[in-house]
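Structure, as structure tokens:
For this depiction, one protein chain was excluded, whereas all remaining protein chains were kept in their positions.
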Amino acid sequence: MIAAVLQRLVQMAFVMFGISVLVFLIFFATPGADPAARLAGRNASPETVQQIRHEFGFDRPLPVQYAIMMKKLFITQDLTSFVNRGEKVVPEILAAAPATLSLVAGAALLWVLGGLFVGVISAATRGSWLDRSLMILALIGISMPVFWLASMANLVTQSAYHDSWAFSWVPELGYTPLTKNPLRWFQGLVIPWLTLATLYVGIYGRVLRANLIETLQEDYIRTARAKGLSETRVLLRHGLRTSLAAFVTMFGLDFGSLVGGAALLTEVLFGINGVGRLTYIALGNLDLPMILASVMYASFFVVGANAVVDILYAVIDPRVRKE
Amino acid sequence: MVDTFSETLSEQAAADIAAEVISRPGRGPWATAFRRLRRDRAAMVALGVLVLILVACALAPLYAHLAGTDPFRPNLDGSITLNGQSVDVMQPSTTGLGLGVTPIGPTWTLHYLLGADSQGRDVAARLLYGGQTSLFIAGMATVICLVLATLVGVVAGFFGGWVDTVLSRILDVLWAFPIYLLAISLSIVLLNTTLHIGPIALTSDSLALPIAIVGVIYIPYVARPIRGQVLTLRHSEFVLAAVGLGIPAWRILWRDILPNVTTTLIVFVPILMALNIVTESALSFLAIGVQPPNASWGTIIGDGEALLYTRPMVALAPGLAIVLTVLALNVLGDGVRDALDPRTKIR
Partner (left out) sequence: MPAPLLDVSGLRVSFAADGGRSTAIQDVSFNVGAGEVLSIVGESGSGKTLSLLSVLGLIDRRTTFVEGRALFNGRDLFTLPPRELRRIRGAGIALISQDPMTALTPVFTIGDQIAEQILAHEKVSRRAARARAVDLLREVGIPSPEEAVRRFPHQLSGGMRQRAVIAMALSCNPALLIADEPTTALDVTVQAQVLDLLRRLRRDHGSSIVLITHDMGVVAEMADRVMVMYAGRVVEGGTVREIFEDPWHPYSWGLMNSIPPVRGAKPARLVSIPGTPPTPQDIPPGCAFAPRCRLRRPACAAPPPRQEAGGHQALCLIEAAERPGLRAGLWTAEGTAA
């Protein structure tokens, strides 16, 4: 067990290294432009560019450049934005994290519950009209671009029906920290949560349904029925428990990547000052240090989340534990 | 006597299908799959919807001609005749302080059918032209992704050894990379440069850039299953026999491996198209995908964001177009998968 955890951690370190190299190469080794000029942003003076070139070692070999960059990102954490003069990007990202976490955690709770509900009900009633309608709804959920759904949600709750009884409680766009006003925090996040969860309820519901139906063909399900257990118990205890594998794996990936910035579009459209919105603003004024830092931290978070899920996974499935 | 006995219902049904395939001479598995797909009513409706969307987008110039509008040029001072009266495309604002102008809303006539955007351009015309762009990018990206993923997957799976190790590790890293962040990183770097690949120069306003980005990011998604499949095939008896007979590798690849992988690739086509359309629209919405003067459904939604509360149609229409197209692709994708993969027939 301990050996397996260690092995997974080593693998995680390897992937993190790979990603950091990949990001570094994308940003600083793609042909066509001077990396120092890229870092400096638009309208930078030649002196600034020259200074950056020296500071980041762009006049030295690539491995050295990589090492300097990693040091600035993770050890000294003093990478500064050149667009917003002197602003240290790493603390800024950390400060934005609670908003992102609030958004993603709430949405994750909703989509896990929703996905379980849709998947289990559909699998249990497969072939019925209920199953069919749930699957059509799930497909529609999957087919809606999240930024468009967010726009439409805003249109309905902020403008078209904002004055009706249904949505008059929805506060203006923006994020209120939980510590400042818990009620406002909750009210402000309900619509973003629902919006972000819609896509994932669809995906998880469909995947769970397929896995459950496959599991229900297994011999041990027949054994469980032959034991005289109720259909509900067979489905939930014996079927669901063994079908959760894909569900859990996917959850690790999705939760990680959303916290890491994939919720960018949702954050932007609902005005939530999270990591994704930082990246978005940086995109607008070509603030490369900010983008670099957020991409790097985000992907590390994703990889870390995956490793945690894999380890948790061993707890769910005793078969994995053995290896 | 046969000494293994297994009589689960699913095997029974699988045997039925096998018997069905065998008992009709002249009908290969492809014909069977095609027949099954044709009987799938949902998939056929989806296919019909897709054909309609394609035709509509192809007819974009016709609409622009009939409506007499240029979807790529601002028309801030224009006016149209509506019910015998001349109406400005950009009307004085009635909200707020009465400053600025509001574009005309949907007229439901040939002129400005869905209204105008903030530049006074005909939204309906832009929708159709934007559809051309969106579908073209998604289609090209699908082709690129399938070709590269097959190449990587087949090489890794067939040759194994260190080639496989290296390729698999690279795929692992790409896989762990959040797709949107990968796309954003690539776009931000490539948008401001002219990329020279041999004689081809990619400038930021070329569609090649979003095609390349969208085409690359889903490679691990396809390459990993392909690799797994090729690995299984590589160790199957017929390939081992072929290798033993001294048949050259390229012939085994061409005759035995590729045809078997094709099924998987076909299953991926609609799914990838759907993913690509959504991804491209998101990038374009963030202004790091399709660049002006080109338009795609994503850029039009982006344009409509500023007009969301006054002229929601600008954002609504392209969004609905995406939902409809992607939904149809997903339904078709389910149908294709069910038709090609007999196991899924048992419900």
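Here are a few things to note about the model shown:
A and B are the chain letters, set down in written order, and residue numbers restart from 1 in every chain.
Assume a contact is a pair of C-beta atoms (placed from the backbone, for glycine too) under 8 Å apart; a residue touches a chain by one contact, two chains touch by 3 or more.
No experiment lies behind these values; they were computed from the predicted model shown.
When the whole complex is considered, the residue among A:26, A:105 or A:229 that touches the unshown chain is A:229.
Seen across the whole complex, the unshown chain contacts chain A at 126-127, 218-220, 222-231, 233, 238, 241-242, 316-319, 322.
Throughout what follows, only the chains that are shown with their structure count from here on.
For chain A in complex with chain B, the touching residues are 14-15, 18-19, 22-23, 26-27, 30-33, 38, 126-127, 139-140, 142-148, 151-152, 154-155, 158-160, 213, 217, 219, 256-257, 260-262, 264-265, 279-280, 283-284, 286, 288, 291, 295, 298-299, 302-303, 306. On the chain B side of its complex with chain A, the touching residues are 8-10, 169-170, 172-174, 176-181, 184-186, 188-190, 192-196, 274, 278, 281-282, 285-288, 298, 301, 304-305, 308-309, 312, 315-316, 319, 322-323, 326-327, 330-331, 334, 346-347.
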